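This part shows subunit A:
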Amino acid sequence: MHNHARHKAGHGVKLGSLGKKARAEIVGLDETGIATPLQAGELERRLIEMGLVEGAVIEVLHEGFPRRDPMAVRVSDHTVALRRAEANAVIVQVIEE
Partner candidate 1 sequence: MTHHKPPPPPRIALVGNPNCGKTALFNAMTGARQKVANYAGVTVERKEGLFVSPAGTRVKVIDLPGTYSLRARSPDEEVTRDVVLGRMEDEEVPEAIVCVADATNLRLNLRLVLELKKLDRPIILALNMMDEAEKQGMTIDAAELSAALGIPVVPTVAIQTGGVQALLDQIDRTIQVAETEGFAPVHAQCGWSEPNAHDLRDYHREVERIIALSVTSPTRPHLATHRIDTVLLHPAAGLAILLTLLFLMFQAVFTWARLPMELIDGGLTLVKGLVDANMADGPLRSLLTDGVIAGVGSVVIFLPQILVLFLFIQILEDSGYMARAAFLLDRLMGGVGLHGRAFIPLLSSFACAVPGIMAARTIENRADRIATIMIAPLMTCSARLPVYTLIIAAFVPQRDVLGGWVGLPGLVMFALYAAGILSGLIVAFVLKRTILHGAREPLLMQLPAYRLPRPRNVALGLFERAKAFLTRAGTTIFALMVVIWFLASYPGAPEGATEPAIHYSIAGMIGHFLEPVLAPIGFNWQIAVALVPGMAAREVAVGVLGTIYALSDSGDSLRSSLGGLLAASWSLPTALSLLAWYVFAPQCIATLGVVRRELNSLVWPAVMFVFLTGLAYLAAFTTYRVAVAVLGG
Partner candidate 2 sequence: MGHQHILTALIVAGSAGWIGFRVWRWARKRRSKTAGGCGGCSKCGEG
């Protein structure tokens, strides 16, 4: 499966490291260190606008090709597609792998 399989429950991990079918709760957004052409703070705002915000429960539904990128994530009642690189700005707590 994926490279970062061993998460400790209760410890924040990056959404970009989750594999298919994983369920998690978003605990924070942190865009530092993400390579993006956007202005500072813009990626965070866009993530919130797509419903990726603290407290939301997400589930990884689909993975792209190759290198399982991008990923499709269910957020409450809609589905968002995003690349793993940007998903790394979303810090989650894994509920179920």
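In picking the candidates, the idea was that all candidates are chains of the complex that A comes from, given by their letters.
Keep in mind that, in the parts below, a contact is a pair of C-beta atoms (placed from the backbone, for glycine too) under 8 Å apart; a residue touches a chain by one contact, two chains touch by 3 or more; residues count from 1.
None of the values given here were measured: they were computed from a predicted structure.
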Only one of these touches subunit A in the complex, so go through 1 or 2 and give me its number. 1
Which positions of subunit A touch candidate 1 when the two form their complex? 29, 35-38, 41, 43-51, 53-55, 61-70, 72, 74, 76-83, 85-86
